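To start, the structure under review is shown below, and the notes come after it.
Note that this complex is displayed minus one protein chain, with the remaining chains in position.
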C-alpha cells in the first residue's frame, strides 16, 4: 500500500503502489510496463493523470532524446517516462503542502525552477541555471524528470494550475500550449489590444496563439501557413486574415492587408528555415519577434535588417512567467474554444498509435489526446 | 546678414549668411564648398559646430549612401552634408525655443523622432515610423538631413545634450558613441552592477561599452577582439579580462574565466559573421544579447540554440531612450576617460585626410576628430 | 468662408467661419455664443464635434476652474469652452497632416504632450513638463485649451483614435473613460488575466474599469460602492462580486470572498476619504493600487501599512500610454458594452440641463451625452 513517509493520502482516493507507465527503451522504442508510483517531496504533490496531449516535442524526445537530463546521458533505456502536456487529479500531498487538496483537478506546466539560482530569483524560472539538476529541485517533467504517459506523476506545486469544473479533461491538456503562446505575447510586451500581429505556422501553438492574441484584443491578427485546413481552424479561432504561403507571398500579402505598413509583432511558430527573415520584413521599425519554434539546422539570417530596424527577437522554449495561469483564465472565461484543435483521442495503452497519428498527421490530426482513464 | 523670420540671434554670436561645408558628390567624392546657413524652425536651434568625430558609418554613407533619405534617392550630388558625431555652441534659436540659450555648449544625438507616430508616442524615437520624413519633423542628422562636416547645423532640441564646462570639445564628440553603448545596456536591462558581460569588438562603441559597463558596476567585463593595441585600450578603460581571438578560442576562454559558466549579457560591436553564434555560446540560459553592429551579408545563425536557451536578442542602430544623457552624466563625473580612444585631430578643411586615417586605421587610429575652429 | 492658410478642406464637408459654442463666464456660468472656428496647425486637425459626454471633472472645472491654464489665471470670462469627452468627424487638416482624411470618424483623448520634454521623450505624455504651455505644443482640450461643448475643436493628431463604423456617436464618447481605466490597469502591470482586482466606486470610470478588467481576463473582479443601482450595472458589465459598503464591511467582505486572502490589485475610483486605507487592507503583500480619483482635502493615511507590505501606489489623472487605443480595440470587438452606462441624451443647446442631470444624478443619471448634431 502506497504510504511514503510524510506524504498525505486520502481514503477516498486510494493510490496503488505500482502503476502502468510507458518507458523509453532504445530510440523510438516505447514499452508499456509497471513502475512504482513515485513519492512527492516538500512542495510537491502526486497527480493522478487523467489525460495527456501529444506535443511535437514528445515525438522528437522519443526519437532523438533530450540533452538536458541531469546525469548527462541520453534518456534511453532508463525506465524513463516521456510526456509533458497532462492534467489530472491530486492524489497525494508532499510534506507540508497545504496549497492544494486531494481531489483537486489541475493541469500542469512543465518547468519547476530550482528557486535559488539568479534566474529563478528574478522570476525567470524557465531559464533556471540549474536546469536538469533534480538535486536542486529543478524539474521539467517529460524532459528531465518522469512525465505524463503514465498513471501518476509528481509535480512541484509551482507547476500546478487549478482548472474550472466546466473544463473537460481533454481541454485542460491544452492549457500549457495556450500558455506557451501567452508567454510569447507576454515577453513581446503583453499589451497588444489594437496592435497588429502575425502568427506564423498553424500548429497547436500557432493556432492557440491566434486565439490568445484575439482574447487580448490584438487586431488585426494574421495567420500564415501551408495547410489550408489548419488555416481555416485559425479563422474559426478568430484570425482576421489567413495567408496560404503556397499561394501568396506572405510578406507582401501581410503588408498589403495591413494598409501598406509592417506589423507590430510576429509570433513565429513554424520553425521554417526562412521564417526569421520573412518576419523581419513583415515587421515595422521597432517591431518585436518571438521565436517559439526553430529550424534544426543553422539558417542564413539577414542580421543587418534586424539591427537597422531596431527589431528585438525573443527566443522562448516552452511556457514561463506564469503565463499558463493567464491562458487558463481566458479558457475558463470561454474567451476562446481551444477544443477546436483537439482532433483525436486514444487510450493510454494505445499510445503508439496516438503518436503515429500525431507524427504522420493522419486524418489531419492536430492535437491528439490520450485519456488515461 | 543671417536673420530668418522668427529666429532669435544674439549680437555676441554673429552668424554669417553662408558657411563652409563638405558636400557629397558622386559616391566617395566630397567637395568643400559654401552653403547657406540653415534656419531653425519650431523646437529647433542652430548649432555652430566646434568639433566632429568620424564614425565608421560616415565612411559607409560617403562611399555607398544611405537608403533612408526622404526623397527615396541616394544622397549623391544633392549638396548634402554628412557627419553625425558633432558638438558645438548654440548660435540661434528657432521660434519659441527657451529651453536653451545662445552660447550654450552642447553635444548632439542623431535622432529626432516625429513625436507623433506610435513608436515616438511610446518613447522609442529611434524607431520612428516616419523615419526620414522631414515634413513630419523627423531628423537624423548626417543620415537623412544635413550633418556636421560643416560650420553650422540645425538640431531639434530633443537631440541636444548640455555638456560640462570641464569637457573639451573633442571629448564631447564622443558622448553619442558612449550613448549608443549605454542604449544597448539600457535595453538589456540596465541594472548590471555585479553582472557579467562580454563586449565583442574593440572599436569605439565597444571600447566605450566597456567603460560604460564598468561605470554601471558590471563585473566581470570581458572584451574580445583581434587587435592587441585596441584590447589594451579596453584594459585601460576598465575591462577585467581581454581575449585576443587570434590567439584563443573566445567562447572557451570567456566561460573558463567566468568560473565555467556563461555570462549574463553580450554587447556585440564587431559585426563579425560568426558573432551571434559565439555570443549565444558565451551566454547562460536566459542571457541577453545586444547587436550594435552587423555583418553586411546574411550569416548562418544557430537559431535553435537561441530558442532552446531562452536568449533574447536586441538589434539597435544608434542611440535611444535618452541614453546619451546618461552617458554624458558619467563622463561629466569623470567616471571614465573617453579621451583614451581619441587618437588623431584634423582641421575641417583636412576632412579627406581625416577620413583616410579613420578608414585605413593609419597610425592605429581609433577615433579621429575634426576641429571646426 | 473657412480657409486658414495651409489648412486642407474638402467641398463635401463645408466648414463655416463661425460656430456655436458654450463659453465660461463667471464661475458656474455658461453662455451659448458664436465663436470663430479655430484653425489647425502642423500635426493638428479640425474635428467637427458630433457628440460629447459629461465628466464629473467638467462640473468642477465649470464651478471652480482649473489651475493649469497657461496664462496662470482662472478660465473664467475668457471665451473659453470646456468639455473633453467628445468625438466627431475630421473636417479639415493642418499643414502636412496625411495620417487622417477629411470625413474620418474619430474619438479623442485629452492630452497632447509637447513631445520635447523629458517625460514626453520617454512616452509619459500625460506628465508633460510643459503642461499647459500651448506655445510648446501642449494641449489638454477642455482643461488648458478649448474643449468640446461646441461645434468644432482643434486636436493634435496624437489625440485621435479612429473608431469602428459600427460604433455609435454616443458610444464613442465613452472611449476615453474606458481608456482611463485601461491606463490604470496598464500602469498596474497590464497582464491581469486570472488576477484578482477590486474596483472601488461605481462611477463611469469604475464601471468601465470593471468592464476593461474583465476583458483583460481579471478574475475575480469586485466592485464596491454605495449605490445599488450602479453596482447592479457593474454586475451587468461583468463584475464577479459587488459589495454595497452601506451594508457590509468592504475589506472584510472582499477578503472573505477572495478565499481569505488579499487581492492583487485595487483600482480606486471613488475619491472617498478612507479609500486608500481600505485599499491597503484589501491588498496582499506586494499588491498594487491605482488612484484614479482623490479626495479634495488631505486625508489620514496609514503609510506604515503601505510600506510594511511593499505596496505601490500609482496616481493617475486621465488617460495615458496609448491606453485609449487599447480600450477602443476592446469596444470595437464588442468585448463589453459601454453603452450600459449611457443614461441620458441632450442637444447641445440643452447643455445646462444636461449638466444638471449629471451633477444631481437626476433619474439615476450616470453618463449624460450631448449630441451636437
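We just call them A, B and C in the order they show up, numbering each chain from 1.
In the analysis below, a residue touches a chain if its C-beta (ideal position, glycine included) is under 8 Å from a C-beta of that chain, and two chains touch if they have at least 3 such contacts.
Since we're looking at a predicted model, the values are computed, not measured.
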| item | value |
| --- | --- |
| Partners of the unshown chain among those that are drawn | A, B, C |
| Residue in contact with the excluded chain [from C:16, C:103 or C:295] | C:295 |
| Which residue of B:48, B:308 or B:325 touches the chain not shown here | B:325 |
| Which residue of B:193, B:229 or B:362 touches the chain not shown here | B:193 |
| Contact residue for the chain not shown (choose from A:16, A:36 or A:96) | A:96 |
| Positions on subunit B where the hidden chain makes contact | 182, 186, 190-191, 193-194, 214-219, 325-330, 332-333, 335 |
| Hidden partner chain, residues of subunit A it touches | 42-43, 96, 99, 115-116, 118, 120-125, 135-137, 156-158, 321-322 |
| Missing-chain contacts mapped onto subunit C | 118-119, 124, 126-129, 131, 187, 261, 264, 276-277, 284-286, 291-296, 298-304, 306-317, 320 |
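As a convention for this text, only the chains that are shown with their structure count from here on.
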| item | value |
| --- | --- |
| Inter-centroid spacing, subunit C versus subunit B (mean Cα positions, whole Å) | 41 |
| Sites on subunit B at which at least two other chains make contact | 118, 124 |
